[in-house]
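Step one of this worksheet: look at the structure below.
Heads up, one of the protein chains got dropped from this complex, but the rest are sitting where they should.
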Amino acid sequence: MTALLQVTDLSVAIGALRLLDGVSLSVERGQILGLVGESGSGKSLTATAAMGLLPLIGGRVTGGAVYFDGRDLARMSEAERRGLRGRRIGFVTQNPMTALDPVQRVGEQIDVVSRLHLGLSKAAARARTVDLMTQLRIPEAAAVAEAWPHQLSGGMKQRIVIAMALAGEPDLIIADEPTTALDVTVQAQIIQILGGLVRERGMGLLLITHDMGVVAQVCDRVAVLYAGRLAEDGAVGPIFAAPAHPYTAALIGCIPQDGMAPGSLRGIPGVVPSARAFPSGCRFHPRCARATPDCAAQVPPLAPRGAAGAGRAACLHMLPEAG
Amino acid sequence: MLSYLIRRILMLVPVFLAVSVIIFGILHFIPGDPVDNLLKVGSSPGARAEMEARYGLDRPLPVQYGLWLGKVLQGDLGTAIVARRPVADLIAQALPHSLRLGGLALLFSTVMGVGLGIVAALNRDRWPDRLVMGGVLLGSTLPSFWLGLILMLVFSVWLGWFPVSGARNAAALVLPVLTIGLGGTALVARITRVSMIEAAGRDFVTLLHAKGLSPLRIQLLHVLRHALIPVVTILALRIGWILGGAVTVEVVFARAGLGTLLIKSLGQHDYPVVQACLLMLAMAVMLGTLLGDILQAMMDARVRAAME
Partner (left out) sequence: MSAVARPAPVRALGRPVGALAGGWLALVILAAVCAPLLTPYAYDVQSLREAYQPASRTHWLGTDEFGRDLLTRLIYGARTSLSVSGIAIFLSVVSGMTLGAAAAWFGGWFDRVVTVAVDLTWSFPEILIALILVAIIGPGTTGTMVAISVAYLAQFTRLTRAQILTLKGETFIEAARSLGASDGHILFRHLLPNALAPVLVSAMLATGDAIILEATLGFFGLGAQPPVPSWGGMMSAGSALVFKAPWIIVFPGLTVAVTVVAINLFGDALIAELDIRNRLQGRP
């Protein structure tokens, strides 16, 4: 069975900046893949490429390919790609505050998807919209559908955006940091609702986040991006138990945990390098405590980590498996 | 919406008062005795006394202003010195001509400007865009009276398509409307293009693409809708400019109207008429800004929310 979304060795550039370098990942039906990294690692760009929307931001694929349900996006016509968007791939944006058209009632913004892609009548589309909104636990959904975006809270807006993504009965949802802009209390709720619906319907979900906590909460598998390259990927359990890449370990170290003393939360020293000047060799080496001269000299290949099938990591000095 | 409307209209009151003070002041700023300025040369002492009594010219200035404003608000704009008729009559005769000309020019600028703006925005940095923007630059830098005369020369004299001047029939309106409208078109096209390009870069547009809507639908139904909000506002603000343009163009085409009346009266030192014309033009500007705000509130729920 082919994967729902298969990204193979994808490289993307905007102008002269090579922002993604040989990234591979796949999402199966009924599976949630967490794509993790700090800002500037290329997560959103991967999502944009998977939607076939790179031209919108002036980007272009310079290598590799994106397959949806076995078909190469690059070999489709623009009309075919447009037929996928909204219908088979739903998209949830990062910032719900600016994601909705401010001069259109929110209900209409959801209606349009099922009217366009499922050919529903106005009334049927609205009934479906209200139904979806209710499933997303929006109280008094029929009344909220008549509201303007500016009348809703951030969490409510994000539910509207999720309803838009679900309205076309897609097979895959790509959610680009769906909770970053929201209050901490609302974040967990939204993730829970989204995860629940995806599992219920057997859809695939590509969940982009910078929060390993969110990954631990809902994802089956995880892929870690650093500076446009894949650092590590694999099933969530083994990776959280024993990360092989120091960067993954550092990200996991960022999760606040019960019983932690205040102030003991570890950040990662340094910043993500700019695409104008990626470091040589392993791009993480300037921030890595385990770096050796080799790390600056050669690009570490993605190699199997730990037990067979537990995933891959790109590091010359993989962390030993926890005992 | 109603409370917003009322508040917005009340905000115009101080503006109207300030403008009326300045227009009232014209008579007193100009060199010479106000009474002499209001009378024809060689008027009898009786006429002089009557004039003084009428405007209370022997009273302190604030009282004079009060009397004048009271009369203006009742529609009494005084008597024209040269025509010896109530100024209100002259205005009532001229105003419909100017409104028709200005209204048509506004319509022309809006339709043409928005259309060209869309073409330019959709073809950004390609030749249709460059062509439109070049025309826009030219259109906003040609003096309107000159443009009018050249249009007249080409279309009326050389080609004989339209009457040379006057307001006898609809064909006579074409060239004046075109003259005012071209400048307006340039303005509207420029704003439409910029706001469409700006709106197309907003986040929600990305999501519209992600929903699988066609690019043309996104541009025309969503992006244009946003772009039109500033366009409408600026258009309404420019109603005064368009009437200002009408002043010039009326003179060029020798059409009846407020502009011709104003320029003629300025030359004849017929100050009551000058005051009345300026007052009318100023009112048109104020009503334009009011209209712009109302339309903006109608088009954008956020503005309504901010006001209530």
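Order of writing sets the labels: A and B. Residues in every chain begin at 1.
One rule holds for everything that comes next: contacts are C-beta pairs under 8 Å (C-beta built on N, C-alpha and C of every residue); 3 or more make two chains touch, one makes a residue touch a chain.
The model shown is predicted, which means the values in this text are computed figures rather than measured ones.
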For this session: Using the contact definition given at the top, list the shown chains touched by the missing chain.
Result: B
Exercise. Looking at the whole complex, which of B:G78, B:G113, B:G212 or B:G240 touches the chain that is not displayed?
Worked result: B:G240
Seminar exercise, completed: Cross-chain touch to the chain not pictured, restricted to B:L67, B:L221 or B:I263, is B:I263
Problem set entry | Hidden-chain contact residue, picked from the options B:L5, B:I26 or B:L69 | B:I26
Seminar exercise, completed: Out of B:V252, B:A276 or B:A297, only one touches the absent chain, namely B:V252
Problem set entry | Option touching the unshown chain, where B:I9, B:A92, B:L137 or B:M298 are the choices | B:L137
Problem set entry | Touch residues of chain B, complete complex, unshown partner | 15, 18-19, 22-23, 25-26, 29-31, 137-138, 141-146, 149-150, 152-153, 157, 237, 240-241, 243-244, 247-248, 251-252, 262-263, 266-267, 271, 274, 278, 281-282, 285-286, 289
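One rule holds in what follows: only the chains that are shown with their structure count from here on.
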Seminar exercise, completed: Taking each chain's mean CA coordinate, chain A and chain B are separated, in whole Å, by 53
Problem set entry | Contact footprint of chain B on chain A as seen in their complex | 51, 53, 56, 82-87, 91, 93, 95, 98-104, 112-113, 116-117, 148, 150-151, 161, 164, 168
For this session: Going by the contact rule at the top, pick out the chain B residues touching chain A in the complex.
Result: 202-204, 206-214, 222, 225-226, 229, 299-302, 305
